[in-house]
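One protein chain omitted, others in place.
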Amino acid sequence: MIRSTLRRALIGAAFGIAALALPAGAQQAYPSRTITVVVPFAAGGPTDTVTRLVAEAMSRDLGQTVVVENVGGAGGTLGAARVAQARPDGYTLLMHHIGMGTTPTLYRRLSYDPVGGFETIGLVTEVPMTIIARKDIPAANLQELAALVRKETTKLNYANAGIGAASHLCGLLLQKAIDAPMTTVPYRGTGPAMTDLIAGTVDLMCDQTTNTTEQIRAGAVKVFAVTTPQRLPSLPDVPTTAEGGLPGMEVTIWHGLYAPKGTPEEIRLRLSRALQVALRAPALIQRFADLGTAPVAQDRATPEAHRAFWQADIAKWRPVIQAAGQYAD
Amino acid sequence: MHLALKERYKDYCGGLILCALGAATALQGKAYHLGTLSRMGPGFMPTALGVLLLIVGLVLLAACALRRDEAAPSRPSLPSAEETIPLRAEWRGWLCICAGVIIFAALAEPVGLIPATFAAVVVTAMGDRENSWRDAILLALGMVIFAVVVFWWGLGVLLPLIKGVL
Partner (left out) sequence: MWQSILDLGYGFGLALEPHNLFWCFSGVLVGNLIGVLPGTGALTAISMLLPLTFSLQPVPAILMLAGIFYGSQYGGAIGAILLNLPSHPPHAVTCLDGYPMTRAGKGGTVLGLTMISSFFAASFGIVVMIFASPLLVQVAFKFGPAELFSIMLLGLIAGSTMSRGSPLKGIAMTLIGLILGCVGTDVQTGLQRFTFGLPELADGVELVSIAMGVFGIADFLRHVNRMKHIGSLKPVSLKDMRPSKAELKQAFWPMLRGTLVGTIFGAMPGTGPTITTFIAYALEQKISRTPEKFGTGMIAGVAAPEAASHSKTQVDFIPTMSLGIPGDAVMALLLGALLIQGIQPGPRLLSEHPDIFWGLIASFWVGNVLLMVLNVPMIGVWVKLLQVPYRFLFPAAVFFIAIGAYTVNNDIFAVYEVLAFGLIGALFMALDFPIAPILLGYVLGPMVEENFRRAMLLSRGHFSVFIDRPISAAILGVIVALLAAQAFFSLRARLRPRAAAAATIAFQE
């Protein structure tokens, strides 16, 4: 114990005084104890699953245990706040999804800085979404669906999983792309929303492939498009939104790894390298495929690529959310 | 007679508390958008519930007043404190239990699981008049071992054992 404290003090000194002079030594020393990755959602959810798989793979490269801590609540802002306020020593990290791009606009009163409070480490994965509808909706493809929405407008019910949920954001973007409003029916989570969609109580919904692929294959719902630039290997017959006539209507639930602001660059690069190694592991790629997703390309699992993507995402959602005038607080 | 008095005093207090809670809820609820019954806003339900609670409180108070006339026509003087509280106040026990919980909550994250558990159990145990310091400390040590083995090691609770050391 004393040794590790001493070591940490030395590392601190090394960083403070001669960070450039001792990069090798610092890098060898960095993960000297357990690293905690905070997941701001409940255990068992999609983000938690992704994190646990990545954490396991990263710990092999780092030589230290990487544990996952679930700090759920308040749309992910509670867990994010905890990391923003944690010591920037590389031992407390955050895994967060698309919420990092929307929180700055969705929440007007936060106890932490949702943008400046974090350093980026790298992107992890992008889970595609699908536009689905009740199976007897009178439309055969995305163009017909768009025409139907323009004709029926608020007579159609669009289900989502609550303000700020990916299904809500996707719905906002869809209505913007079609340029016609629908009646939004919020649910508490995608489960009950999906039940009502299958039962035909509501008409339309967007949800991630993890939840929809099985329903689509079983014919319980009708699928119109995937919200990615390319078609998906798991749903090869489903056109993209661009192919279906709604270019620019792209949403993915992207996940990224963050550290508190002020985390030294050496540590961030070390973590980014471990992330890249983890995302190359065949076992992880297989597990991701089981979940209907894939790791991002290696050059995107870097701090710079992650930051650029994140900034663009914030800019993308701000006008959409502000136009809808729906905030989460 | 004595019992009826106590009962009535309790209902009287209860009624007042309900009225206060109901009124407070309704007032706060009105600050949110009310809407109508067919287009409820977020304020509709809290306001309605607050008003209902206020009504229930008032009914309880009215029942109290009516019962007084029926049961005690001689109109007894206001009951004094000693005869109204059912059992003797147990300040030591109450304070120690509350303090125990607060100590655990306050210490667990900044100081660590071991000191938080130890302090919380010792303080709570001292709420019982029959517990000596020795008993309390022994019990606390037992709980510390249990906490470390079961919660920290077994279940992987992510609290530091002692912050900064372990």
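A and B are the chain letters, set down in written order, and residue numbers restart from 1 in every chain.
Convention: contacts are C-beta pairs under 8 Å (C-beta built on N, C-alpha and C of every residue); 3 or more make two chains touch, one makes a residue touch a chain.
These figures come from a predicted structure and were not determined experimentally.
> Touching the hidden chain in the complete assembly: which of A:187, A:224, A:254 or A:309 does that?
A:187
> In terms of residues, what is the contact footprint of the unshown chain on subunit B?
Per the touch rule, subunit B residues meeting the hidden chain are 7, 10-11, 13-14, 17-18, 21-22, 25, 28-29, 32-33, 38-43, 45-46, 49-50, 52-53, 56-57, 59-60, 63, 86-87, 90, 92-94, 96-98, 100-102, 104-105, 108-109, 117, 120-121, 124-125, 127-131, 135-136, 139-140, 143, 147, 150-151, 155-159.
> Give me the subunit A residues in contact with the hidden chain, please.
42-46, 48-49, 52-53, 56, 68-75, 77-78, 81, 109-111, 157, 162-164, 183, 185-188, 191-192, 194-196, 198-199, 201-202, 210-211, 213-215, 217-218, 220, 287, 290-291, 326-329
One rule holds in what follows: only the chains that are shown with their structure count from here on.
> Report the inter-centroid distance (CA atoms only) between subunit A and subunit B in whole Å.
40
> Which residues, counting only subunit A, touch subunit B once they are in their complex?
1, 5, 36, 67, 69
> Quick check on the complex: what are the subunit B residues that touch subunit A?
It comes out as residues 156, 158, 164-166.
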